[in-house]
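A single protein chain has been omitted from the complex, and every remaining protein chain is retained in its original position.
For reference, chains read A and B in written order, and residue numbers begin at 1 within each chain.
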Amino acid sequence: MRKVSTFNLAAIGAGMAFLYLPIVILVIYSFNASRLVAVWGGWTTHWYAELVNDAPLLESAFISVRVALVSASAATILGTLAALALVRFGRFRFRLGFAAMIYAPLVMPEVITGLSMLLLFVAIAIDRGFWTIAIAHTTLGMCFVTVIVQARLVDFDSSLEEAAMDLGASPLRTFFLITLPLVLPAVAAAWMLAFALSLDDLVIASFTTGPGATTLPIRIYSEVRLGVKPEMNAVCSLMVAVVGLAVITASLFAKLTGARGEPR
Amino acid sequence: MKPTIKKPKRRPWRPIAPKLVVGIPYAWLIAFFLVPFLIVLKISLSQSAIAQPPYTPVLTLAAGLHGIRDFFAGLSIDNYLLLASDPLYLLSYVKSVEIAAFSTIILLAIGYPIAYGMARTPRRIQAVLVLLVVLPFWTSFLIRIYAWMNILQHDGPLNQLLMALHIVREPPVWLATDTAIYIGIVYSYLPFMVLPLYATLEKLDPSLLEAAADLGCPQWKTFWLVTLPLSAPGVLAGVLLCFIPIIGEFVIPDLLGGSQNPMIGQTIWTEFFGNKDWPTASAVAVVLVCLLVAPIVIFQHQALRTAGEN
Partner (left out) sequence: MQSLEPGHGPATMTDWTPSDAKTRSLLRVERLSKRFNGTVAVEQLSLDIYQGEFFALLGPSGCGKTTLLRMIAGFEQPNAGRIVLDGIDLAPVPPHRRPVNMMFQNYALFPHLNVEANIAFGLKQEGLPRAEIAQRVADMLALLKLDNLGRRKPQELSGGQRQRVALARSLVKRPRVLLLDEPMAALDKKLRDETRFELMELQRRLGLTFIIVTHDQSEAMIVADRIGVMDRGRLIQVGPPPQIYERPNSRWIADFIGDVNLFEGFVGNDGASVEGTAAGRLRLSGKIDAKPGVLVWVAVRPERMLITRDRPPTEVENSVPGTVAEIGYLGDLSIYKLRIADGSIVKASIAHTGRLTEPRLSADERVWLSFLPEAAIVLTR
């Protein structure tokens, strides 16, 4: 029986409060009629209304979503392949180098990855824009996907794959009929993570962007570095709401469809 | 099935898929992760130029062997000498390491009790708690820092609260200070510390703690002798997951910190976007990577070991 002491409860409570309070305050201020943080001018949705008219902002949001969709999907495919390689194929040559390249981007400061990718694109004379950001985000995302899918694959019973092959399914069909359906929750979670990372990324996007490819974080950053703006409060609150809703929906969905676990 | 062929030895069946499964991501990473680093190295040995691209020399294979020789002749370590001579850069590195180290310690001090508390709650609640911890992470990083900009304003809610509670006589300055940077960093990186710690603590076998108690260990001693050592891999993972990226942080010090004594991420950004000095920025980046090689290798080793253990 696990005992939950008051210290534990206090720790968790304080931690949660710390994590959520700033966001709550942000949301509250997005409804503040006054431009000044010091003054409470009453409730209003004025700033949200303003957003609809802000064409550049909407466009950058659209671009961000498109980049995120492309890079998350590509990252998921590449990352799943990499996870398969690491888990299923034992000690292949260059495994160490391969693993090093998978884990390094997880911790590498973004200014470095952003800078290096930009220099690559310049060196091979690619026009920078939508696709260079997508490539950069794919590279970063695939490492996170690998870590998540790998964790699931390691627990995955390989005798299921052997049984499928024994019954006549080729390795390719085995992957699509048996492996993939059973690791799908992890793959889906990995896709969502890669999507969120791409949507949210500022530094790498700043380095690898080009004309006509201003993402939402880049636009928000250029506005807020000059100071707090109530329109930005509205944008940010909206994003928080959308993401929060998506994550909660996803986890509820996962719960309802039931865990497709294997009998232990 | 095929009829028997008179050849003495048929080659055994080997699946071809592994080559593709390994090859495709491998090739991608080499192209878009490894090669860029080499290019950064090369640029760091180049000079700044008013041209497109804004550096020289540029390797043009069309110029043939002569061109390649000229290319190598044009490389120099001038940029590195600049870094060594100008105290601005050294201070920047030192500041970055200092902030990263202290904030990692703070993160560990705050994160461990949270993770420990989470691991001790009943199973059903744990899933919800994990979700709650991860949720802010899904919302934009930029937004969360911006949220702190709101709070830490001179006439913002924090100061309003402090004044209202008469804790201070006049509102202190938060923004553009190191304190704000620490707050921002701890706030943003907390999930990165809590989650690996929680993952390790959650796997801890409670019967080990019971055995220790049965053998006469008081609770604090059990924690010190059993729980803490067994959570070491999680601690290592959390520490590295925070320390390494914090050193290169840009957004937080830029939005919350002051312009005096920038962190190394800001320095690179300024050199690159501000001064348009790509070679110097590259040199700064190369030195940073060299600094980080040891911790990164430790992290990779640990990650590979955890993956292989299962």
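Following the convention adopted for this analysis, a contact is a pair of C-beta atoms (placed from the backbone, for glycine too) under 8 Å apart; a residue touches a chain by one contact, two chains touch by 3 or more.
On a predicted model such as this, the values are computed, not experimentally measured, just so you know.
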(request) Out of A:L51, A:I126 or A:M165, point to the residue that touches the absent chain in the complete complex. (result) A:M165
(request) Give the residue, chosen from A:R35, A:R173 or A:K255, that touches the chain omitted from the document. (result) A:R173
(request) Using the touch rule from the top, list residues of chain A that touch the missing partner. (result) 157, 159-160, 162-171, 173-174, 178, 181-182, 260-263
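FYI, only the chains that are shown with their structure count from here on.
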(request) Could you tell me the distance, in whole angstrom, between the mean C-alpha positions of chain A and chain B? (result) 16
(message) Taking the touch rule as given, give the residues of chain A at its contact with chain B in the complex, in rising order.
(response) 2-5, 7-9, 11-12, 15-16, 18-20, 22-23, 25-26, 29, 36-38, 78-79, 81-82, 84-89, 92, 94, 96, 98-113, 115-117, 119-120, 122-123, 135-136, 138-139, 142, 146-147, 150-151, 154-155, 171-172, 192, 196, 199-200, 202-203, 206-207, 217, 220-221, 224-225, 227-228, 232-233, 236, 239-240, 243-244, 246-247, 251
(message) Could you list, by residue number, the parts of chain B that touch chain A in their complex?
(response) 15, 17-18, 21-22, 24-26, 28-30, 32-37, 39-40, 43, 53, 110, 113-114, 116-118, 120-122, 129, 131-144, 146-151, 153, 155-157, 160, 187, 190, 194, 206, 240-241, 244-245, 247-251, 254-255, 265, 268-269, 272-273, 278, 281-282, 285, 288-289, 292, 295-297, 299-300, 303-304, 307, 310
